[in-house]
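Data first, discussion second: the structure below is written as structure tokens.
The complex is shown incomplete by one protein chain, all other protein chains being positioned as in the whole.
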């Protein structure tokens, strides 16, 4: 028996001819794009669906995967150009049969980046992805191809924080975005909901009030994330990096400063990644404004984060960030001042404004971490290690926990072999455990039903 | 004893040099602007304050008048240019000491239009404001001077409706605005909150998604209204007409179609004004899309309006409007189709796209109605009159009730002489009374405490 | 017998709908424009023909008047807009039946300015054209209405000089224009051939090489001149002032510096007008770069001018100008430096960049001089007068000679009453006579056959 019609969501079939980065291609490139997109059809399909359901109420692309089970996307070579065929696509992406222009742009970005990654970062072109410089060049190429790099004055603020935050926290992220936007700053986030959407929304209103032309709301994501989380509708530039580590590098290379809002394990991973880099001797003199901020109710959250960082990375780590509570204008003023210093330093060091070549990111931060039980057990979380080494392993610990909690193969491993064992210094382990429990209590993790930790701390 | 500091709202003193319509002035014009603004200092002060508190939480400029009692504005002649001095101005209009650009633009609009009205529409320049054509030319001059008139394709939708509407209704106005914006239409409203803000907000999101450059959110107001109601922060073009009647004419001359959302007495006044014009024989063949719409819960509201219009103006009146309930996309599609016909007719009749010269508006709709007890008693609300004459008097009746309810001298007259007496046909009076009572019940009128009607229906 | 077809120049009939300053007009304005253009039909016809033959080989609109004797122009009110009908118009202004856009713009400028002058500067609007300030405001209004006034940085160089100059001199004016253009300066001239065309042509090439967007080549003229001399094809902004004196004032108010190339009596008139103003005490501190320049062969020409100015106006006059021979780059560098000082002074004195309000121009320089025998005889050219008063009368003397030489009613008066008598100091008269004879010898005056002076110097 067929589905009752009242349940069926309206869909559209459409043929789309790309423009922008995809409009001046050679025959050969068109053929390679078509082939590449065939080879990664399922990934392309999931990412495309996420983009086509941008701005939907549910904000949950996994629901979309079920609701639009018949959806399909094919990239065709039409004579000398490219044609994208959509079958049973969500009607919400269309107006009177025509795709919404902004949605089409995000869709082209998906095709462009997935194909680019497959083609250009592959072995064929001789780039050495086993060296740090090779990976950085690969990240540069992808960002340039996505037209993210522009020779303008430094003004890009990266905002990190959770997708599931309280209403108070969400309003606060909008207020901070508003104050940033009033001061002419652009916003870059992971492009999902919550703390990734609020700052863009606030900045958008401020940019309109300041009559700013062509403001930029950049979403930086990777295939696993975007397939699980639609870009929010404010995003007007989207780039998909091949994995988490390259995505983190992209944030750090293009952002002129970073603001961290409250979040969960993912946000903790990001903080440790960044501090692990900033605390390296090679980056000692580098200007890099970093602000942790939230509303009054989040004060305790940041106190706990602060305690954990002091304990694990040492007091020195605190010189790299500033905590500001419940003062959006102060956050924006501090960020503006910090970026002014970044600008001066780039000029003095003749570094480019659009890509932070100077910051040293070692290979161990660039290579994907695969959270097996062995890898998790091998993490060395003891005092006495250099802070940045310790930060790298702590980052991996959080990354593994995220995987064990929500990623498909992580969860499968936990089911098969029981919780990960994480070894470390007793005091550090206790602090880690407390932090993780707090995240659960504050409902910062997307977890259904009771929470069964996917890890066991072994002191 | 002075106010305790904790209550004092932050303020800023600033000197601003206008740009846009005010930047290329002759010495003489600068002097006249300065003089005109001195002559209307209190009005200018109140309008400026409304603009400077745009987007504030309270949305109530009367509160602002109390909160910023020390605020002052002076227009100075600085050598060959104009300078606006603000004293104790709301800090919210500034960022780090600099006025927000969009707020500054609205402020210049206030100075420009109040001065223009005082100078250009005065007796001096020999324009005859006692003729219909003279008034229309005056409205045209003001709109052109405010750069509202542009030689683009027809795409301006006027949205009417109440400032105090239910949350459901507000969300619905946003949805309609979104659908209009997706189809490339611009929005014009009375520029306050509620149904004047929702459509702009929805359209703003849609325009961003469609990557529309330079969308227009036009606010059309008059001194009494703007002083009582801040323009919403989406408005990017503001024009202040000298009185209610010229404001209504401006809507009708520049809009390519009108959508009416639920509202109170003011909205009823607007509907009767428009139908009074459209039902004239002179306007019989004129294309003018007019849609009444609201969410499901508003169906009863529009049924009552519809009944009232049929009863008073006759069945023929219904040919001029369409009621669509709970279908934002259908509203936008119908409006798009209607505007297409407007476009064809303008071309066929060689009329301009930016100003509807063809629509006939007689002098009695253009001259201000002063609601004294005598004038209200003289209204002739009987069957048998021509629908458009009756509509004109019904419009005046609603206008008088608005004044008696909320305008200062109207309320003073009611206090002194008791309620207005409105004479008319029993059935019509009964229907009018029922309509007004419904407005009260549905809390569509801004009234504190119990409602004591300011009128008495005399059948 | 009709003209043989082989002589007939190709013509076109066309209907044109104006844009730009003429596209948003009220019904009333359209009617007034139509009426005004009817009232000055012959003038409009001659000016329009000059514009339509822009860039023709002959460069002589009087020939054009004969060649296109059947040409006609009518301004019609088409419903709510304006329509210009051209009959038997020169085909050279059209491409495949469509008017060249730049020519159309100049044509709209003609209609706009002639009608504006007739309408706005008339008595009706109460402007007092008997006061100096009133005339200046009128000039301002005309320039603003023609969109000549723009709030940009000072960069407008006025170039004066003869229409009939040697090939060497013409090439030199192009070289100076090229050097000015390389430095980002715009050009304003009397818009005819010779020294009015060369600087624009040179600047045009330089602007292209510097990738300058929207350079401005402003032609400032008056009805008598334009009807006798087509604007050159580089002109992209044209404004027609009502008479010679207002045209001279326009040059002085909008130019940020002036360069004088070799010329005849007209150029001498311009020099004396300007020095008569700059030598006033009221203008003593005013920055106003003024350079006389030409190729090596013109050195003697400027020496003679210099001698004449020293003799008549005194040594002090020389402080107001600089003579540079055969060095285009030096001219441009000096002008750039001079305009930098103008900019500083405007800022310091809070004067506008786009209109020189500060310069004092007395009424006697603004009112038209009508060169009758009585007026010429009454000129007081004696030593001992204040330099600026003397300059004013010398300017009138040259103006009268121009009229007696080439203007229709001037020539008629000379035929009837014999040559003008000009009274003055013997030495000054001798010098004046020598100067005028030199102009004749150097063929700087448009004179057919033998030259019979239209004046007699009476010592």
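So that you can tell them apart, the chains are marked A, B and C in the order they are listed, and the count of residues begins at 1 in each.
Everything below uses one rule, namely that contacts are C-beta pairs under 8 Å (C-beta built on N, C-alpha and C of every residue); 3 or more make two chains touch, one makes a residue touch a chain.
Since this is a predicted model, take the numbers as computed values, not measurements.
J.: Which displayed chains make contact with the chain that has been left out?
T.: Over the full assembly, the chain not pictured touches A, C.
J.: Which one touches the absent chain: A:35, A:85, A:98 or A:137?
T.: Result: among the candidates, A:137 touches the missing chain.
J.: Which of these, C:65, C:132, C:145 or C:210, touches the one chain of the complex that we don't see?
T.: Within the whole complex, the residue contacting the unshown chain is C:210.
J.: Would you mind spotting which of C:105, C:141, C:269 or C:351 touches the chain that isn't drawn?
T.: Answering carefully, the residue with contact to the hidden chain is C:105.
J.: Using the touch rule from the top, list residues of subunit C that touch the missing partner.
T.: Those residues of subunit C that touch the unshown chain are 55, 95-96, 100-103, 105, 179, 182-183, 204-205, 208-211, 233-234, 236, 333.
J.: Considering the entire assembly, which residues of subunit A contact the chain that has been omitted?
T.: Counting over the whole complex, subunit A touches the hidden chain at residues 19, 23-24, 26-28, 78-81, 124-126, 133, 137, 140-141, 144, 149-151, 349-352, 354-355, 357.
Methods note: only the chains that are shown with their structure count from here on.
J.: Which chains does subunit B share as contact partners with subunit C?
T.: Neighbours common to subunit B and subunit C are absent.
J.: Closest chain to the overall C-alpha centroid, by per-chain C-alpha centroid: which is it?
T.: Here the chain at the core of the arrangement is B.
J.: Which chain has its C-alpha centroid at the greatest distance from the C-alpha centroid of subunit A?
T.: Chain centre farthest from subunit A's centre: C.
J.: In angstrom, rounded to a whole number, how far apart do the mean CA points of subunit B and subunit C lie?
T.: Measuring from centre to centre gives 49 Å for this pair.
J.: Could you grab the centroid distance between subunit A and subunit B? Build each centroid from C-alpha atoms only and quote it in angstrom.
T.: 45
J.: Spell out, as numbers or ranges, the residues of subunit C touching 2 or more other chains.
T.: Answer for subunit C, listing residues that touch two or more other chains: there are none.
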